[in-house]
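Provided herewith is a single structure, encoded as structure tokens, for subsequent inquiry.
As you look at this complex, bear in mind that one protein chain is not there, while each of the others sits in place.
All chains are identified by letter, namely A and B, in their written order; residue positions are counted from 1 within each chain.
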Amino acid sequence: MRKKNDLEYLRLNKLQKFFYRIGFFITNIPKHLLTFFIFIGKFFVKIFKKIGNEFKFLGTTFVHGSWKTKISYFILGFGNISRGQVAKGLLFFLFEAVFIFYMITSGGYWLGKFQNLGDAAQVQVYNPTYDTYETVPGDNSFKILLYGLLTIVFIIAFIVTWRINVKQCYLCDQIEQSGKKVKTNKDDLKSLLDNNFHKTLLTLPILGVMAFTIIPIIFMILVAFTNMDATKDGYSNLFTWVGMDNFNELFSFRDSSGGNLSLAFGEILSWTLIWAIFATFTNYFLGMFVAIMINKKGIKFKKLWRGIFVLTIAIPQFVSLLYVSKLFAKNGLINGLLMDWGIIKEVIPFWTDPTLARVMVILINIWIGIPYLMLIATGILMNIPQDLYESAKIDGANVWQQYTRITLPYMLFVTGPYLLTSFIGNLNNFNVIYLLTGGEPTDPRLLTSGGSAGSTDLLITWLFKITTGATNNYKLAAVIAIMIFIVVAVISLIVYNIMPSNRNERDFS
Amino acid sequence: MSNKEIMPKQKHMGMKRKNAISNFFIYFILIVMVVVWLVPFVCILLESFRVEKTWQVGYVIPHEWGFGNYVKLFTETDFLKWYGNTLLIGASAAVLQTIVVLAVSYTLSRINFKGRKFLMNTCLVLGMFPGFVTLIVLYRVLSDIGLTGPNAVPGLILIGVAGSGMGYYISKGYFDTIPRSLDEAAKVDGATKFQIFYKVIMPLAKPIVIYTILTAFMGPWGDFMFAKYIANGSSAGMNVAVGLQYMISSPGNISKNYTMFCAGGVCVAIPITILFMCLQKYYVEGVTGGAVKG
Partner (left out) sequence: MATVKLTNVKKQYQTKDFPAVVDFNLEIADKEFVVFVGPSGCGKSTTLRMIAGLEDITEGTIEIDGEVVNDLQPKDRNIAMVFQNYALYPHLTVFENMAFPLRLDKKQHYHPLNEKDKEKVEKELKQLKEDPETNKEKIKNLQELLEKGKLGKGYSQEEIYQRVTNAAEILGITEFLTRKPRALSGGQRQRVAIGRAMVRDSKVFLMDEPLSNLDAKLRNQMRSEIILLRKKIDSTFVYVTHDQTEAMTLGDRIVIMKKGYIMQTGTPDDVFDRPANLFVAEFIGAPKMNTFKVKLERVGDRYFVYPFGAKIEVTGEKAELLKINNIQSREVILGVRPEHMVLQQSKEESSIETKLLVNEMMGSELYLHVEAGEESENVEKEMEQKIVVRVPTLKLEKEQRESLVYGSKIYLTFEGKVMHFFDPETEKNLLYYTEEEKEEAAE
């Protein structure tokens, strides 16, 4: 498809423009794919080149470096200590000592077992003295997996530290060659408040994320390739590597307990997507609508209206959600009142009818979400330059046209990133679903090896059931977590690429 | 001549009337909405004073009023313990989490260093992974250290603070709006990066600091999933959300404890709401200034 130039494009009418864009997008898919693969290829080439350069750097530094540097290759921190940076050098050395000690005492053990996650489970041994069976602990797959992983992380950390140490010696060599003075410990400490201030600020947060987010995530990804579950908990029964088996099970339309995992996953995924779309956009537009109403000229008590809505943000969600959930229960207040007033004869199955339950969940989410969206929208609406509206009025635009031509495009442009994050947040919106319905009503078709799933279950609540339920099907949970990750990543990528406000963060300042 | 003068006047009247009608509709919608939004909370308040037990009654205004639910809540359940737990978690989060979030967002917004983009992208990717499956590991690790069950509070604080660095978006958005020339001016004036941070930017970031403290403090009151998992059914380690849900979670308990649950909800909601009202201005500023730009 030939790309039209700007002037040609302007001549098209709306429909033609639309088809032109669609056609253009489709015909360009191969090109995009190609650039994507080229990018991947280049990326790997770059990585390999980097690694090559790294070895070259290490080699040449060793050959051409001073004797202090050479010794530092084996005794970390030697270069620093011999140049007067005692404290820093000692830290390096201490790290090396701890590392070696750890590797000898336990690191080696964990790494050795890591290959098949242990080979002897605990056994019951008859103890003739007391005439009882005693449990003799064997290996613990869980611990082996965890500590094996930690050991690997530790090794990587050591390599990085070693490399920093070499680099520092290299720099010191260079400084000494040029006849200048090497920085003292005091200078280094000072720079932590100046040039290296970002390191000061970021060290602890990054360590925290490393320890409590990244390592656990890697661990769970590893679990997806094992057969860990309630029975194979790692000590009474060992678990081990099973390769892609779990993924195969998810996609083979039949699982070990006779349920249909693929069906369940497909059903729940599609409801999750529907839910996320509705939850995001209903809130977005209705919140904007409320904000516009309150902002309208001539409406009094603006602060009061806004205040009442904002107030509801303050009340913890679990109170309001649990209360509302009971409000609409079969024998809850709403049904009771309606019966008393004689409006209905039979209770309305708010939470037991699958479709009704889904609608209710979306409606109540609106109730929860509107105040927040109203706040955001108010802030943006006030920022829209008034002269835009004035000129539109003079051009003859009515209220609706002003909304579609000015307010909406402006809002979409500014809130693009927010929409994406709130969409992803809704994909993983645990609280609303869990507290309102707990995933109910149960769907008999969705009975799987991970336990049963319900009509309002999102992937995330399903995951919760799988991990906390009777079967504790961790391996399945890990696989599903990876699938959720893939879904979210793909959606984010697509949205990011077509979003109009895909702009530089610094444009605003 | 006279016709011409009347014409615009009539039109003016028309506009006014149209406006009045649309305003009337808006007031009407707003009032309906306010009722819908407030009724559940009023109901909770009323039911918390209801003396009659059982939850499925077909009326809102109690037939018999009394403070019995509150008395029972504080004497017969662990509510006070849960409340204390939550308060402790909230207070620690307000201090520690705020420090972490501000440190990360400030750095990513205003300091240019190698790997800045990489860090932000990593956070983005990590955020796509459903964090809570990692709980299985975290639970195991925490229970090895002994921070689960009855000792869940420090465990929850630890996990909350450790991961909070990833929630930097909103405050980074706020920092991004402070003109960069201020940093440059301070740099030329001889300030170190630390001095720029605490002498120039921090005093200007008051709204976002208060916003961060407020959200960090309020978070634990609604925190559910993590808290429930880590408390692992031990009443001493629960926060209010888990505790109150635990109180009514099984069908047998619900009719017994329903009014008490309402009382608990009121006890939680009132202080938070008052706090929120006082700091509302900053909250709004933080949300509208930061959320969309992050």
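Details
By definition in this document, contacts are C-beta pairs under 8 Å (C-beta built on N, C-alpha and C of every residue); 3 or more make two chains touch, one makes a residue touch a chain.
Please read all numbers here as calculations on a predicted model, not as lab measurements.
Every shown chain that the unseen chain touches in the whole complex is listed here: B.
For the chain left out of this panel, the touching residue among B:73, B:170 or B:186 is B:186. When the whole complex is considered, the residue among B:143, B:195, B:235 or B:273 that touches the unshown chain is B:195.
Mapped onto chain B, contacts with the missing chain fall at residues 179, 181-182, 184-192, 195, 199-200, 203-204.
Heads up, the rule we're going with is that only the chains that are shown with their structure count from here on.
For chain B in complex with chain A, the touching residues are 19, 22-23, 26-27, 29-30, 33-34, 36-38, 40-41, 43-44, 55-60, 100, 103-104, 106-107, 111, 113, 119, 123-138, 140-141, 158-159, 161-166, 169, 176-180, 192-194, 197, 218, 221-222, 224-225, 229, 240-241, 244-245, 248, 254, 258, 261-262, 265, 268-269, 272-273, 275-277, 280, 283-284, 287-289, 291-294. On chain A, the positions that touch chain B within their shared complex are 142, 146, 193-195, 197-198, 200-202, 204-206, 208-209, 211-217, 219-220, 223, 290, 293-294, 296, 298-299, 305, 307-320, 322-324, 326-327, 329, 331-333, 336-337, 339-340, 367, 371-372, 375-376, 378-380, 414-415, 417-418, 421, 424, 428, 430-431, 434-435, 459-460, 463-464, 467-468, 474, 477-478, 481, 484-485, 488-489, 492, 505-506, 508-509.
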